[in-house]
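Quick one: the structure is below, and I'll ask about it shortly.
Removed: one protein chain of the complex. Kept in place: all other protein chains.
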Amino acid sequence: MSEDNYLNAGYSLRSWFLTTDHKRIAILYFASLIFFFFIGGAAATMIRIELATPQADLVSSDMYNRLFTMHGIIMVWFFLIPSIPNTLGNFIVPLMIGARDLAFPRLNLLSWYLFMLGGTVTLFAILAGGVDTGWTFYTPFSTLYSNSYVVLAVAGVFIAGFSSILTGLNFIITFHRLRAPGLTWYRLPLFIWSLYATSVILVLATPVLAMTLVLIAVERVLGVGIFDPRIGGDPLLFQHLFWFYSHPAVYIMILPGMGVINELVSCFSRKQVFGYKFVAWASMAIAAVGFLVWGHHMFVSGQSLLASLVFSFMSFIVAVPSAIKVFNWTATLHKGSIHFDAPMLYALAFIGLFTIGGLTGLFLACLAYDVHATDTYFVVAHFHYIMVGGMVTAYFGGLHYWWPKITGRLYSEYWARASAVLIFFGFNLTFFPQFVLGAEGMPRRYHVYPPEFQVWNVLSSGGAVILAVAYLMPMFYLGYSLFFGRRAPANPWNAPGLEWQTPSPPPEHNFDTQPVVTRPPYQYSPDFEAEPQNA
Amino acid sequence: MTGWRPPLALVLAWFALLALLALTVTLAYVPLHAFNAVAALTIGTIKAAIVAAVFMELRARGPRTFVFAGAGLFWLGILLWLGMMDFLTRT
Amino acid sequence: MPDAVAPQFISVRHRDETAELGMWVFIATEVLLFGGLILGYLVYRHAYPAAFAAASRHTEIVIGTANTAILLTSSFLVAWAVEVFAAETRKICAGLLWAAIVLGMTFIVLKGIEYAGEYREHLVPGIDFNFKANEANGAQLFFVFYFVATAIHALHMLIGIGLLAVMATLTWRSPSTRHRAALHSTALYWHFVDLVWIFLFALIYLPGRSS
Partner (left out) sequence: MWREWIPFWHPGVSPHGGDVDLLFVGLLFASALVLGLLFFLLALFCVRYRASNAIDRGHQTSKSWHWEVSWTAASFVCFLALFVWGAVIYFQIYRTPPDELSVFVVAKQWMWKVQHTGGQSEINALHIPISRPIRLVMASQDVIHSFFIPALRLKHDVVPGRYQDLEITAEKPGHYHLFCAEYCGTEHSGMTGEIVAMEAADFAAWLTQQAPSGPLAQEGGALFRELGCSGCHGGGSKVHAPPLEGLYGKPVPLADGSFVTADDKYIRDSILLPRSQIAAGYEPLMPSFEGKVSEDQLLRLVAYIKSIGGQRP
């Protein structure tokens, strides 16, 4: 494999840090995200160790508050939101739609620099002494009472927000303008549809967060602001503005995962995705209706009862398209020819965990039960099932699926399957007990807790150890494969997608000849045995 | 040196905008109670529509640009509608 | 001048239309950026109508109106410049852009004068604020909104002025089709800044004038 590809196109630092090649930018994002994932993961580990006993023994309360804030901020804005869109998306999108690059390659690079700048500022805030507001920055605590580096952290998130906006903008324009000849909307892979929906949210929700963060900074710096209850300001206004972004942001964190699962389920059942149009439009419906549900975070906050009623109703509505997707994935398996390769194991784990996360979401959408469950571990467990059980699992699945394309190497199937299974068990052991804790009434963000909750906390902490090991494993076998893995063929899964029709790793210019699309996506032949092609 | 004159549509739009500005300031001093706010925002919307249609050339663009321009406004509507709903219906 | 198109595009037209569409998406983002502030304004105007009217009467309507007229005119000039963008009229085009920039700077200067006046009248929350006691709270909320909104708008103005200056210089030197697309996007941005001001003007300066 001596041919030219994007990896050997240049070895200088300049060729990486000033690149406008979407594939290299994806790699830059990938490396940065691993770094942030480990910081966030380290904080999570400390939290779980501390919670193994009811008393405070490892860290002080101030430190504990800083840990969970750091865990939240890093994981949400510096891992989950950019995870699939900016690594797998950046790499695969132009290949999938037969384009030479994204529409605005320099904007893409700028987006990475903004991301890193935001990350650096946030890390600086953490190193300087930390932030203790929780990732939600609720006023008036964050503006008038917290003695920590709120403005700095807010600035970091603000900058990273613009990185998100630029990515979303770039994707939307790319999907509209750069599709290969013949690639009509309904011939697009569902991964593209889900990224389109994600981008809509990125572009339309993030600016509201940006403004809200500015208002926090203003209030903190001036000592007076529009959320200040002392001058008649309403702290609930902050919550409305914050959740207008942050609830749709939850869909930013799951839609790309759903998109990956479509690709995996289809490939490893060697079948078209069942109900393509329904799945495609379900993504768009989630993006749209997802904007109408934010008030379900505020059922006990004192917002008007009518508002609670409307938001609860909308929250149930938004669950419908998610249910449609789950049913369609299951139906895709029917009469398939199912291969249990590592990516498929991740996909199956995703379906299970996402469904549990989704169903427990209904508990929280349900007004009367939410009064009991909100701000308890029930919520913590619920969103970890969606974001970690869902998004991170999908991320790993997609990473394994496209690993041969990205690196040109094959990883160890044995270890990959082992880690998939271990992640599934470790995850459930960590987070299922938290549902019980929440139903029992243990509030979240508690550093010390009544002793009767200990049993479940110990289980959860034990699971966290397994989960941590399971998340470390891919580091080793994927890292090993980079240097010693077998060379990957262009199309190891014998998949019909455009990204597989170019060598692995792809050349700098993606395709030697402009591909032309003549048929719908997911036209799989039953087997992995490749027909002789590219010979 | 041909064609340096501004198109008539631009000039008309400009005059219309300045006229509307004068109108809205005048109306602000006429006691109309609740309708002062309505008048101010209606005239503001008309001015915005003129800027969008003529200066931003939206009238010469296809449906896709309309959708993109409209999406921002539509979501702004969601934010204001559901956001205000709470504050208007508190007991 | 040969006009190389980046490899992801098929043609000049493809590239230019894509750039314009990108600017529209960016404008949609910007609408929501100001949207958050406007929600805050509406909520508090609903809660403290009298205080908002009183606070609004303390703003400088003469400067506000003049600034609106200035901005509308500069928008008109930029739209005109887009229409006459061509090699043979490049100097006229650049001149129009410079005129728009001068108007933009005038806007900023007037805004500064207004800020100074408000500082003298003790209307700056957090630094020096003093208002009739029974309406102080609502008025303070109004002025927090006022300063944040106008400052962010002014920041957009400064960015716009910078972009226009770059475009004016480029147009003066050698207009090409690439510059036409860039000018078009810049103009869209400038008009958007104008649009935002139209609404800020109605929300900030007009309420409470008749009572």
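The chains carry the letters A, B and C, assigned in the order they are written, with residues numbered from 1 in each.
In this text, a contact is a pair of C-beta atoms (placed from the backbone, for glycine too) under 8 Å apart; a residue touches a chain by one contact, two chains touch by 3 or more.
These numbers were taken from a predicted model, which means no experiment stands behind them.
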{"item": "In the full complex, displayed partners of the excluded chain", "value": "A, C"}
{"item": "Residue among A:312, A:457 or A:491 that touches the chain left out of view", "value": "A:312"}
{"item": "Selected from A:16, A:141 or A:415 as touching the chain missing from the view", "value": "A:141"}
{"item": "Which of A:124, A:363 or A:480 contacts the chain that the document leaves out", "value": "A:363"}
{"item": "Options A:439, A:468 or A:517, residue touching the unrepresented chain", "value": "A:439"}
{"item": "Positions on chain A where the hidden chain makes contact", "value": "61-62, 65, 132-134, 136, 138, 140-141, 144-146, 229-230, 232-236, 269-278, 299-302, 305, 308-309, 312-313, 316-317, 319-320, 323-324, 326-328, 330-331, 333-340, 348, 351-352, 355-356, 359-360, 362-363, 365-372, 374-376, 436, 439-441, 443-452, 455, 526-527"}
{"item": "Contact set of chain C toward the excluded chain (per top definition)", "value": "48, 133-135, 137"}
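The definition used in the following text is that only the chains that are shown with their structure count from here on.
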{"item": "Chain contact graph, described as a line, ring, star, complete graph or other shape", "value": "complete"}
{"item": "Interchain centroid distance [CA atoms averaged], chain B/chain C, Å", "value": "14"}
{"item": "Interface hub residues of chain B, defined as touching at least two other chains", "value": "64, 71-72, 75, 79, 83, 87-88"}
{"item": "Sequence positions of chain A contacting 2 or more other chains", "value": "176, 204, 208, 234, 237, 240-241, 244"}
{"item": "Residues of chain A touching chain B in the complex", "value": "176, 200, 204, 208, 234, 236-237, 240-241, 244, 291-292, 294-295, 298, 303-307, 310-311"}
{"item": "Complex contacts: residues of chain B adjacent to chain C", "value": "1-4, 6-7, 10-11, 13-14, 17-18, 21, 24-25, 28-32, 36-37, 40-41, 43-44, 47-48, 51-52, 54-56, 64-65, 68-69, 71-73, 75-76, 79-80, 83-84, 87-88"}
{"item": "Interface residues, chain C side, partner chain A - complex", "value": "6-9, 14, 17-18, 21-22, 25-26, 28-30, 32-37, 39-40, 43-44, 47-48, 125-127, 129, 136-138, 140-141, 144-145, 148, 152"}
